[in-house]
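Note that one protein chain of the assembly has been removed; the remaining protein chains are unaltered in position.
Right, chain A next:
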Amino acid sequence: MCQVEEEYSGPLEKTSLPTVSKKCMKCKESTAVLIIRVGDAFCRDCFREYFVHKFRAMLGKNRVIFPGEKVLLAVSGGPASSSMLTQVQEGLSRDAPKKLRFAPGIIYIDEGGACDQNAEEREKTLSQMEAIFRKTGFPYHIVSLEQVFSLPNSVLEPVSCGPERPGSSYKAAVDQYLQQKEVNQRQGQLATEEAQDAVAHLSVQASQVSPEHKQALEKLFSSLKTLTARQDMLQTLRQHLILHTARLNGYSKVMMGDSCTRLAIRLLSNISLGRGASLAVDTGFSDPRYGDVVIVRPMRDYSSKEIAFYNRLFGVRSLFISGLGTKTSNKASIQQLTESFVIKLQADFPSTVSTIYRTSEKLHTACPPQTSGAVAADKCLLCLCAVCNKAGKSQHQHYHFYYKHFVDAASASHASLISERLSRGELGMEAKIDPASCCPSGTLDPFSCQREGQGCGEGGSCTAARAPAPADLKSLLCYSCRLTVEDMAAEDTLPPYITSEAEKRWNSMSRLRANPAAPFTRAESQNNRIDTEAHTWAPRCRDKGR
């Protein structure tokens, strides 16, 4: 692969450069101004039409946004999200029957604290962004990253998703909305709506950042040793802030401005980071993992070239804000490396990004039944992706005798914990423990005690008889989040909502461990039965079932 340029430069030589201006492939009249994809030349007007149409088509094809719904637009100031904002504005303003019909709000997260920006730069950026937002007329929320230190635990609590809205009801919902609107107009209710909007504008400013939070954020990011971990942590915290703001203000959908190029890069870097299990939701059109708030990505069909051209040709204002990866070398982090790899490959093989994109479209999760209610142990504490923690179908009857531990002996994540301890030479100690004296339940199953990841293994003593051990955060995380946390010099720099939610979950697991005979709550036992069907993508778990 590294030799691509040398080997293939011959056959890939571009055909003779156009001496006569190329004509637009669509209208065949005007001169083309840009080439997108592999060789499609568009003139200015046809390109605009194509761009605008694609946005509507994306929303129309995936009928997840219902009329009148409150949608939060996550704008970072960069080209893709600014373009998305413009498209939403344009779509809402049209008088055609096909106009978009939802109630947008904007969220902007000031990440200057993590990226070492000084106060002056942050102020300047904020005021520029505010000016842009005010022009749109939508309610906006400016949140600083430091506010993660005042988030409540409830952000991480899994929520079961709202009632399923089947596709057929979409048309009905649209009709109903249109009828209602007519009635409202006649009764002059438009005025009150506008007044409400105006009020919404007033109270959305984030309060001044407190110096303790600022310091805490700096400590958090400086305790992460690698840029990879820092970028991953930033992404996680950003998602939590957006989620919290959406919930607080009643938004049921969040629109992210991820472009096709960015998602292709994310797909590959997520695989490298160990997030293979959640690829479909991380790069797909909709991400339902949070339950009540659904993340959608309407820009996922646009390459970054199309977006940059559109912004330039049609005057979309965007800011460049330095991030964690700015001006770093190609190899500074996994994400950077993947970006430079994909972009470089794209330069020589223009169908790279679209191929990756098409592949990602084929990924689907075997969706766990949402109606079963969320079990906390099933989701990673940080990224809230589903974690393979349960064994197979045949296990469930024996579950409460042997496998009351949240990390099941036969699951994939348990296996990785074992191999980790093995390589550190810690497992030898556990083998010497007398299983009978160790486990409070008196079960003599050596499998459950010796192989057990956290409870009995830690320090070689059983936690049941003593005060509960401090929460082992890593055991509550998926593989990838665990790697990020392992990169931290000090786990206590994490924001309080993470550490206290970890304590809570750990304690409830300890309770289970201490009381093996205690019957599950009805919800938990129902979940066990249903969830064993869920992890169809990890056949290894099932096969090991006994």
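Brief remarks follow.
To be clear about the criterion, a residue touches a chain if its C-beta (ideal position, glycine included) is under 8 Å from a C-beta of that chain, and two chains touch if they have at least 3 such contacts; residues count from 1.
The rule we apply is simple: contacts and distances are computed from a predicted model.
Comparing "Histidine-containing phosphotransfer protein", "NADPH oxidase 2", "DNA primase large subunit" or "Ubiquitin-related modifier 1" against the UniProt entry of the hidden chain yields the protein name "Ubiquitin-related modifier 1".
Contact with the undisplayed chain is limited, among A:68, A:325 or A:496, to A:325. Looking at A:57, A:248 or A:347, the residue that reaches the missing chain in the full complex is A:347.
Screening A:61, A:225 or A:312 against the full complex identifies A:312 as the residue touching the chain left out.
The set of chain A residues touching the chain not shown comprises 14, 17-18, 21-22, 31-35, 41, 76-82, 257, 259, 261-262, 304-305, 307-309, 312-313, 318, 320-323, 325-327, 339-340, 343-344, 346-347.
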